[in-house]
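Omission of a single protein chain aside, the complex is shown with its protein chains in their original locations.
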Amino acid sequence: MDTRFFAAWLEECARVVHEQRDYLTRLDAAIGDADHGTNLDRGFTGIRQALAEHTPPTPGALLALAGTTLVRKVGGASGPLYGSALRQMGKALGDAETIGLAELADALETALQAVRRLGGAEVGDKTMVDALSPACAALRLAVAEGIKPQEALSRAADAADQGAKDTISMQARKGRASYLGPRSIGHQDPGATSTALILAALRDVAVAWAES
Amino acid sequence: MDTRFFAAWLEECARVVHEQRDYLTRLDAAIGDADHGTNLDRGFTGIRQALAEHTPPTPGALLALAGTTLVRKVGGASGPLYGSALRQMGKALGDAETIGLAELADALETALQAVRRLGGAEVGDKTMVDALSPACAALRLAVAEGIKPQEALSRAADAADQGAKDTISMQARKGRASYLGPRSIGHQDPGATSTALILAALRDVAVAWAES
Amino acid sequence: MKKLINDAESVVADALTGMAAAHPSLSVDVRNRIVLRATGPRPGKVAVISGGGSGHEPLHAGYVGYGMLDAACPGEIFTSPVPDQMLEAAKRMHGGAGVLFVVKNYTGDVLNFEMAAEALAEEGIEVASVLVNDDVAVQDSVYTAGRRGTGATVLVEKITGALAETGAPLADVAITGEEVNARSRSFGIALTPCVTPAAGEPTFELGPNEVELGIGIHGEPGRTRIPAGTARELVRIAMDAINEDLPLTGDVLVMVNGMGGTPQIELYVVFAEVAAYLREKGATVTRRLVGNYITSLDMQGFSVTVCRLDERLTLLWDAPVETPALRWGR
Partner (left out) sequence: MKKLINDAESVVADALTGMAAAHPSLSVDVRNRIVLRATGPRPGKVAVISGGGSGHEPLHAGYVGYGMLDAACPGEIFTSPVPDQMLEAAKRMHGGAGVLFVVKNYTGDVLNFEMAAEALAEEGIEVASVLVNDDVAVQDSVYTAGRRGTGATVLVEKITGALAETGAPLADVAITGEEVNARSRSFGIALTPCVTPAAGEPTFELGPNEVELGIGIHGEPGRTRIPAGTARELVRIAMDAINEDLPLTGDVLVMVNGMGGTPQIELYVVFAEVAAYLREKGATVTRRLVGNYITSLDMQGFSVTVCRLDERLTLLWDAPVETPALRWGR
């Protein structure tokens, strides 16, 4: 997986987030402040613009730039969290020009750690961690099993999707939704949902890549 | 018609205005500021209280007190207009202890003149004048024809009612409704409507008086 | 209808009780419904007194204090006060130099202030009145009660108040008030109607995509109804109406006023458009107010008031003022 692959991923993220903008905002309206979709749309549009101006030479530099752009454009809780996640992922990938599945799995794990360190959320707190964490675990397992990338990333996407759905029954303990206490139960977390979209985008790009 | 008769009239006005309060306010909402019912209800409730404390000895003094009470309690356009009308009516009746129909007709004419002088409205301007003026005319005619009081006052009430209804097709030229220009057409004037109610109350009291 | 009230009948009294508790600089007589400067009358100073229906807060009571009003007479919601209130306020606040009534041009206000003025004159207290009628949405013709008094009232109260503070004679204060009124124009637009506590339902109906042009300040319907547009489009309608009546050149004071339920952020968006419009016309905005100054309960919408300033009026505008709703220089 090279720089073009990761650029395609970010492009696909931008497309999907824009498409699902109102859906994410509606989810956030139920238990937050009705801005998650617009926040991420602004952020990924920013990434698109930044990459149009200049595409960094390596996957690591690309993701670092993407992360920095999110921090600079998004604001809210998701800006620093997703921004740091991508930034740390970029750092983890170093200067390598192509990335293997194992390195990607490690980098995603670094992203998860960045989110957890910054936001302090554990699995079960009804946040993006509930989608990202099972995705990391699924990817790690797939790497251990030696499965091919598009298959492995498909499992990671499924795990993230299931993780997002699992947030429905949770009571939020982090972020705005926690103010609602038990009233947060019954709603899907917007951040976990966007994480699932981002991982589905990764899968889709990997599948398209494998086909071409 | 003695002091008790006029006290009964004011009492009946208070009852009817209270009962029709929301109706009058709704009419005022359409072309004014949605307060005519509450204004008059406050005023006639004030009259009721004033009379409970002290009933003046003559019809003239009674109506003068009622007028002053309206001025002191109502505010808005209708307070000074109805207040002056009753005050001038009271003055016109002088110290007489009982009042004949002819004197009443003259006094009502004085009330009309007071409203016209103060507010400057002509017939056709879509105001209380459009109910009061035909009522005065009907009463004067009835006096000339020598008809008995309850009959005469019934004609006056009918004329006021018709006058109020006639305001529906008029374009307002005075008061708040005038701001609407042609959009005031199609709505019955609240002040003309309350004038009709007040004259209907006069008829009802006269009829009850004649029966007992 | 949901409102932060105890009872529709007691709203004005309850709010006055709150004002009394909130502003030690005011002396609030809840029973007589008058709001006075706590400092009492100042000998030799014209007492500037205004009043009108409640529901327009901060007008008028919020403008009682040094450099502006001496007293305010709040009526019931959207109902002009009664003469007794103006009479009592004038008697308590006049300092021997006469009383100026600032009256918004509505039949009710005009008649009640007139009665009060007559009664005061009978008691030997000199009275003058300034009639404010700045609303260009109403045709000033024999077919109407004349233009309504709206936003310019705030300007007239501020400037006559400042002049009165200098010890100027009643005639001068009155003439200056008339001058401010003559130099001012307003136009208002509503996005939503308002709900009075007594009526409990909207004073008029507006579709989800309609706005009402040329509204007053009493929740009354306006001149026409059009599909909602951008802030820029709505401002252009308002400003064109003003400019047609009073060509906008030279130094101007601009007030962008919220009707009570409008978020402040939207008022700034509106102000940006007003400023751009005036720049285009070649006028210079030298003084401005952006906020809720003369409202219609919970109505969403705005009004713009423009006053063509000269040097003297600018100085009077800048003079210190210390009231609950307008304060600078002290």
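Letters A, B and C mark the chains as written, and numbering starts fresh at 1 in each.
The rule we apply is simple: contacts are C-beta pairs under 8 Å (C-beta built on N, C-alpha and C of every residue); 3 or more make two chains touch, one makes a residue touch a chain.
Keep in mind that this is a model prediction, so the values were computed, not measured.
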Shown chains that the omitted chain touches within the full complex: A, C
Residue among C:Met86, C:Val154, C:Val211 or C:Leu248 that touches the chain left out of view: C:Val211
Residue of A:Arg4, A:Lys148 or A:Arg183 touching the missing chain in the full complex: A:Arg183
Absent-chain contact - pick from A:Met1, A:Val16, A:Val74 or A:Leu132: A:Val74
Residues from chain C at the interface with the omitted partner, ascending: 1-7, 11-12, 14-19, 21-22, 54-55, 57-58, 62, 77, 191-192, 208-209, 211, 228, 230-232, 234, 260-273, 275, 285, 288, 290, 292, 295, 297-298, 300-302, 327-330
Residues from chain A at the interface with the omitted partner, ascending: 25-26, 29-35, 38-39, 42, 71-81, 118-119, 171, 173-176, 178-181, 183
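What we mean here is this: only the chains that are shown with their structure count from here on.
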Rounded Å distance between chain A and chain B, as computed from the means of their C-alpha atoms: 75
Separation of mean Cα positions, chain C and chain A [Å, integer]: 54
Between chain B and chain C, centroid-to-centroid distance (C-alpha), Å: 32
